[in-house]
Each structure stands twice: as structure tokens, then as C-alpha cells.
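Below is the structure I would like to discuss, written out as C-alpha cells.
In this view, the complex is presented without one of its protein chains, the others remaining in place.
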Amino acid sequence: MTFSPQLEQRFAKMLTRYPEGRTRSAVIPMLIYAQDEVGAITRDVIEEVAKRCKVTPVQVDEVVGYYSMLHRKPQGKFHVQVCTNISCLLVGGEELYEHAKKKLGVGHKETTADGQFSLEEVECMGACSWAPAVEINYDFHHHVTPEKLDQLIDGLRKAH
Amino acid sequence: MAKQLYNPPSPLETRILSKRFGLEGSETLDVYLANDGYKAFLKAKEMAPEAIIEEVKTSALRGRGGAGFPTGLKWSFVPRTSPKPRVIVVNADESEPGTCKDRLLMEYDPHQMIEGILIASLAVQAHVGYIYIRGEYRYLVEAMDRALEEAYARGYLGKNIAGTGWDFDLYTHTGAGAYECGEETALLDSLEGKRGIPRMKPPFPAVAGAWAMPTLLNNVETFSAIPPIIRDGGAAFAALGTPKNGGTRLVCISGHVNQPGVYELPLGFPMMKAIEEVAGGIPGGKKLKAVVPGGSSCPILRADECDIAMDYDTLAKIGSMLGSGGMVVLDETTDMVGFALRIMRFYAHESCGWCIPCREGTTWMKKILTRFHEGQGRREDIALLGELSKNMLGRTFCALGDAAALPTISIVEKFTEDFETYLARQEVMV
Partner (left out) sequence: MAELVKLTIDGREIQAEKGALLIEVARQNGIEVPAFCYHEDYSLQAACRMCLVEIEKTPKLQVGCTTPAAEGMVVRTDSDIVRTARKGTLEFLLTNHPLDCPVCDKGGECELQDMVFRYGAGESRFVERKHHVDEKQWSPVVYFDAPRCILCYRCVRACNEGMGVGALGVGNRGAISEIIPNHDDHLECDECGACIDICPVGALTSGSYRYQTRPWEMEHVGTICTHCADGCKTTLGVRNHEIVRGNNRDRSGINDEFLCIKGRYAFDFTKHPERLQSPMLRTEKGYQPISWSKALAIVATKFSTVKLAGGRFGVIGSNHTTNEENFFLAKFARQGLETKNIDHHRTGDLAAFFDALSGKNNVLATTADLYQAKAVLVVGADLSQQHPFLAFQARANVRHHDGHIYAVTTGEVREDQQAVASVRVEKGGELAGVESLRDKLKAEGDLVIVFGDAVQGDVLRKLVAFGDSLGIPVKYVCLVDYSNSRGAFDMGVTPKDGGLSREQMLAAADLDVLWVVGANPLKNAQLASKNAFVVVQDLFMTETAKQADIVLPAASAYEKSGTVTNVCGEVQKLAQAIKVMGPKTDLEVMGLIAKEMGLDLGIWLPEKVFAEIRKSVHGYNMSQGQLAVGPAATMPLNGRVAALPGTIQSSGDTLFTSGSLTRYSGILNSVMEAPGQLYRGKGQ
């Protein structure tokens, strides 16, 4: 399989970064960038990454199961990740997550019927001092209140 | 011109590592160079590797990732004359709940860290480095890539750095979501494209690390502290802190405080002063109940234990840890059962599964705490949680088992009354 020219360029560069014969090191970055483009880690992606990094498919499969950001099923166009870990918990993270569930009508690791949004309750993502925090795709949002989350989601809905 | 920070600075801070935070364009090489940038590297280039390491030892800098191992000593373990090439790895897998400082160092002042890495490369005679950044910090992978690109373009990375004849290549490497990869050997396995399972030690990474090459592995903040240490001397840095606890560190204050934020404070700074003055005290005039002193894996402190200086040795003395600098403040309304549950849910989620006690122990305790929290607790669960924690403690493959056990033991022992309250409430309902 082939990826977009930009991604192909990224992968080509990526494979040269590691010491000679250590292309296996590119497995995880390659998977997450491929997921960003393809939408999920499909069997094809596993086989392709294995081929490019010169490892066996099961070596890639092992990695896919291990890392929590790698998904075998497509997520929504906007993946809403709400942290409920301790710092967020103390300042309304759980309430925010409950609110997000109601707002989107989906639960943990579920996707809305239109494929626009998916929701995930996540572990600490490093925004503790500006809690509660939400990450939508790769964008951080700090001091998020239910109202602010509504605005964020509505804004994304409108724009797309 | 100042730029908007995630939280306003406090006048009580000692801003060494964060001194450029807030400067417009602080992430650019120009601003870095205009504000002492690369003075330290040029100075280090004239020093012997032993002298650099000696300076770092003098600074009493201790690893800022959480374990607090003396940095200079760690550097001295790397066999710099080994026929195998040396590798530098930056642990930017900041994942300890309560911790959010490395983000700022990379976002606001990436060149400071790059310079620190370059100095380390001189000390251990390495020519390549990798910055392992947690997957959730994609924007920082991009920010670091921009900084690296700029450094390469301006001759501060690559061949003949700043005309000194020194060569060094530095790359970013993204993770994909795994707390365990913050453990240095798990990080190395992850860097090699594998599951993030910790390695057996020995051999230590210094001898056989990334791709079995001698590897120097430090946290973002540790590397970022190197330029000021070399520039102004290790003694000056050491003097900022307390004996054996040199310098300042970025303390991440979160939870029930009026002004949560990341503040650079000298080692030995009084904890209560940090809560009350730096972070503005507890909202609504509520009383302090407990403090997580350095990330979720540290044994929790009761309010009456918090009148202490924040340094590694003082915390160790009272049976806790300074950890990663993630200080979580809990007011009197906090439900400790829920808090313990949230901590255990985290460790059960993040246990790599390699060894039996951690894999099964965290999940079992998560189930007990969930049940307890849902009002189905049994009196014997309280003792059981303590016993199961102790069955994990010190018996797991890596420190994750301890990280889950220690806070649990401390919560169960120090806040038994919270568990009793649950049982009493159940009785009323029956």
C-alpha cells in the first residue's frame, strides 16, 4: 500500500534516522502516522509497516496491542480525549467526561453514528496544572468546563 | 514583549531553567542566542569530558524524571572510550500523573534542551541522540522538529557544530501511549520498535542501552538544567538548593489550589509555602487534607506531614518521594476512596503485563476499589488492599508495581476513616 506523498517522504526520512539495520525502530512512529492518515491500524497497515521496517507482522501486531493510542477500529474524525486522572479528577474531570458522554451520545471508545466524533476517557496527558484537560486529536484544551467543551464540539461540528 | 503562558509566573520563583519562558519568540534560536544561548556549549567544548562530568557532579543535579539519581554519576558510568558508539536518549515521555513540566521546557525553550544534550554528547563522546516524546505530545514533536530544523540550518546540529569540529545528530521519536515507557529501559525497547517492557538490569543502559550501545538517558528537565550549570558553574547551581539537592526544579502544582501552575522553585522550598503562597492557597478557605508530593506513585502525605522542605532527602526521610515534581493538593472534601480508585485504575491500565504481581495485583485492587466505591465494600477489603499492595511491593519486575502499591498503602493506612465512612453509609442504607 502507499500513503500520501507527504507521509511517504516522512517515512523515507524516518527509516534513515536509526543506526544501520535498525529499521525496526521506525515501527511505532510509522504506525501512529499511518493511523493518522488511514484512520485505523488495519491488517494492511500492519503488513505494510512490517515490510517497510523489515520485521514480521506479528512483531508489529504485538506493538499495536500494546500502545493505547493505536486503534484497530476507525475513530471519529475528531477524537475527544477527556482526562479523569487525579489532577483532573479533583477539579471536575469526571463530571466533564460524563458531560461529554451525554453531549456526544457515545461512551468510552465509541464513535458517533456520523463518524464525526469519538470519545475516550484517557489517562494523564500532562496538563495537570491546567486541569481539567481535553485533547481533541492532537490539540490540547485546558481548564475545560462543560460549557467550553460544548463550544468546542459545536464549533468543530459547524466547521465540518 | 511578553507572551501568554499557561499560568502566570509567581514572584517567589527562582527562574533559571525557565528564565526565557514568556519572552516573545523564546522557542527560536535567535532569542535563545540573544539570551545566553550556546555560551555553555562553547565553554564545554574547551573542557575535557571528565571536567564536564565533574561540573555536573558539583551541581548536585539529580535526575528530574522521578528517581532522583545523581546526574553526574550517571554520566560517569557511560564508557566513553567504548568501541561501540554512544547514544543519547532524552526521556520526554512525561506521563506521571500530576506532571506537566517537560512540555513547557520543550515548547518554550527547546534550544536550551538541545544545548544541554550537546554538552552531554561532549561528556560521553556521543554523536547521535533521540528525543523520545510521548505520543500525546504530537504538537511538541512538531515544535521540537522545527527547533531541530532551525538548529541544523544554523549549524548548531549536524557536522562541525558552531565551527567547533564537533558532530552531533539529534532526532525526535514519537511514542504511542504507554506510561510504562517512561521507565528508561522500557523506553529503550519502545525506541527499538518493541512493546515497552522494561529490561533486566544489569546490563544498565549506560553499558548496553539503545541497540545494545552505551546509552545516556536523562529527562528533559535534567538536560535543560545543563546549560546553566556549565555556564555559571556547578557550585552556583548547587547553592540554589540544599546539600546534595542542587538547583531549582519545575514544580507542577495541581488540584485544589487557587493558582495551579508550573513554578520553578529551588530544592528545599517549603511545601506549605508553595501551596499557600506560590499557588495561592486552597479555594474557598477549605482545609488541606493531603498532598501527593511528586506524582501519583509517591506515598501520599497527610496535611500534618506537609510542613517540610521539598527536597529528595527530606521526602525520603518521611517515607515518600519528591518524584517527578507533580504536586497534587487535596482539600478536606476529597474522597480518598475515589482517589485511591482513580490511582489504581491508572496503574492497572498502564501495567505492561509482563510480571504476575503487577499485572494481576493492580487489576484485582482496581476491582476491589471499584466495588468499594460503588457501595459494595466489605470491612475485610481495607486490610486486603494493604496486604495485596504489600504482596506487590518490591516483588515486581520494575518499579510500576511499587508505584501502584505505595500510594495505596499510604491512603489505606492514613485515611482509613474514609473507608470506614463508606462502610457506615452502607449500613445506614441497609
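Read from first to last, the chains carry the letters A and B; within each, the first residue is number 1.
Everything below uses one rule, namely that contacts are C-beta pairs under 8 Å (C-beta built on N, C-alpha and C of every residue); 3 or more make two chains touch, one makes a residue touch a chain.
What you are looking at is a predicted structure, and each value in this text was computed from that prediction instead of being measured.
Participant: One chain is left out of this view; which of B:R20, B:R62 or B:R195 touches it in the full complex?
Facilitator: Checking each option in B:R20, B:R62 or B:R195, the one touching the absent chain turns out to be B:R195.
Participant: Specify the residue from the set B:Q125, B:T164, B:Q259 or B:N391 that touches the hidden chain.
Facilitator: Spelled out, the listed residue whose C-beta touches the missing chain is B:N391.
Participant: Of the listed residues A:P57, A:P74 or A:P146, which contacts the missing chain in the full complex?
Facilitator: Touching the chain that is not displayed is residue A:P57.
Participant: Tell me, which residues in subunit B touch the chain that this view leaves out?
Facilitator: The missing chain touches subunit B at positions 178, 195, 200, 348-357, 359-364, 367-368, 371, 384, 388, 391, 394-397.
Participant: Across the whole complex, list the residues on subunit A that are touched by the chain not included here.
Facilitator: 43, 56-59, 61-62, 64-68
Definition applied: only the chains that are shown with their structure count from here on.
Participant: Can you work out the whole-Å distance between the CA centroids of subunit A and subunit B?
Facilitator: 23
Participant: Within the complex, which stretch of subunit A touches subunit B?
Facilitator: 17-19, 22, 24-29, 31-32, 53, 55, 59, 62-63, 66-70, 81, 84-87, 89-91, 122-131, 135, 138-140, 142
Participant: Where on subunit B is subunit A touching in the complex?
Facilitator: 6-7, 85, 94-100, 102-103, 128, 130, 134-139, 171, 173-179, 190-196, 211, 213, 252-256, 260-262, 292, 296, 326, 328, 330, 334, 338-339, 342-343, 346, 349-350, 352
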